[in-house]
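Let me begin by handing over the structure; questions about it come next.
With one protein chain removed, the remaining protein chains of the complex are shown where they sit.
And now, chain A:
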Amino acid sequence: MCCAVNYMFLREFSRERKTPLAEWWWTVDRPLLAALFGLLAAGVMMSFAASPAVAVRIGLSEWHFTIRHIIFLVPTIGVLIAGSFLSSKQARRLAFVVLIVMSALMVLTLFIGTEIKGSQRWISLMGFSLQPSEFVKPAFAIIAAWLISEQMRAPELPGHLLTIAILIGIAGVLLLQPDIGQTALVVLTWAGLLFISGISWWVILVLGGISLAGITAAYFMFPHVTRRFDAFLNPETGDNYQVEKALQSLLEGGWFGLGPGEGMAKRALPDAHADFVFSAAAGEFGILFCLGLVALIAFVVARCMYLAQLQQNLFSRLAISAIAVQFGMQACINLLVNLNLIPPKGMTLPFVSSGGTSMIAIAFGMGILLGLTRRKPEHTIQSGLPTFRMAAGQEVA
C-alpha cells in the first residue's frame, strides 16, 4: 500500500518537508485508517444488496438509500480526517461544545421532534433530519474520559461526580424519547470507562447488580422492551418477524451467498438497509464475507485498544478506550441482534448501516480517536526511542 501512495503524494507527504499533511500521514495510525475505510467500503457494497428492496417497498426509487449512503460518505470521510488533525486539547474542546449543543438539541426533540416508530429521536435541521443522541454518545465518551482522568490526576477534583451527573442527564432524556438502546450504550460506555480507569472489583460488582436491576426495570416499565424480550425468550408467542427474516436471510446464503441481487429473505426484511444490513447482505455475499466483516470490526476494536494502552497521557488513553468501547459495544450488540443471540434493539452497525447521522457521528468519534492515537513528538523526545518501542520495553520490565 505504502509504495504507490508514497509515490503519489511524494512531495506533500515527504518526511523532509514538514507540511501538515506529511506530518499527519507519518503520525496517523495507518492500519486503523485502512480498516475504517474498509468498513466504509463494505457498507457501500452491502447497501447495494440491502437497500433496493426497502426503498422499493416504501415507494422510493430503487437506489434511493444507496445513493444517500454514498453521498453521506463525503461528510463522513471529511469529519473523520478533520477529527484526526485535532490535538488532544482541541478534541476536548470540540467534544465539550458538541456535547452541550447536541444535548440541547436532544432535549428539543422531546418537544419538536419527529416521531418515528414510536420514538421521538429526530429533529429537522436545515432540511436534514438529525438524531442528536448519536453525537451525544462520542462527545460524552470523550468528556467523561477527560473528567475521570482529571480526577485520577488530581483526586480533589469531582470528576466522577460530574460524569455521573452528565450521564444521568443524558440517560434521562434518552429514556424519555424513549431510546433504550442508546441509553444502554451510553451507560455501558461509562461502565467501560470506569472499569478501565481501574476501579476496584467491589465497585464493579455493585454496579453490575444495579445494571441488572435496571434491565429488569426496563423490562417491566417499557412495553416494547417487554414484547421484544418475551418474543426472544419464547419465539412462538411474540412478533419476532424481523429476526425471523434476518435468520432466514443468513441461512439462505450459505458459505458463499446467493450472489448479488439474488437474496430472497432480505426483501421481506423491514430494516434491511439499517439495523439488519448484516443479515441482508449475508444472504447475497455469504457467511465467509460476514466472517471477514466481523474480523475487520474486531481488528478495529483491538487496534484502538492496543493503541490506547500505548498512550502515556492518561486522558488520551481513557478517551481512546471509551470511544473504542463504544464502537465495539455498538457493533457487538448489532451483530448479536442480527444473529438472534440477544433480543432486538435499535442499534446500527457502525460505518456499515445506512443512516447519515449515525455515520457522521461515528466518524466524529473515530476521527478524534485517530487524532489522539497519532504518534506525538513529545513521546519520542523524552527517551529518544519511538513510543511503541518504549512501551514494549516497559512491558518487559
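Keep this in mind: contacts are C-beta pairs under 8 Å (C-beta built on N, C-alpha and C of every residue); 3 or more make two chains touch, one makes a residue touch a chain; residues count from 1.
What we mean here is this: contacts and distances are computed from a predicted model.
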item: From "Sarcosine oxidase subunit delta", "Cell division protein", "Glycine cleavage system H protein" or "Multidrug ABC transporter permease", the hidden chain's UniProt protein name; value: "Cell division protein"
item: Options A:Ile81, A:Leu175 or A:Val294, residue touching the unrepresented chain; value: A:Val294
item: Full-complex contact with the absent chain, from A:Ile77, A:Leu157, A:Leu207 or A:Cys332; value: A:Cys332
item: Touching the absent chain when the full complex is considered, from A:Thr76, A:Gln182, A:Ser197 or A:Gln242; value: A:Ser197
item: Missing-partner contacts on chain A, residue numbers; value: 57, 152-153, 192, 195-198, 247, 250-252, 254-255, 264-265, 267-268, 286-288, 290-291, 294-295, 297-298, 301-302, 305-306, 308-309, 314, 317-318, 321, 325, 328, 332, 335-336, 339, 341
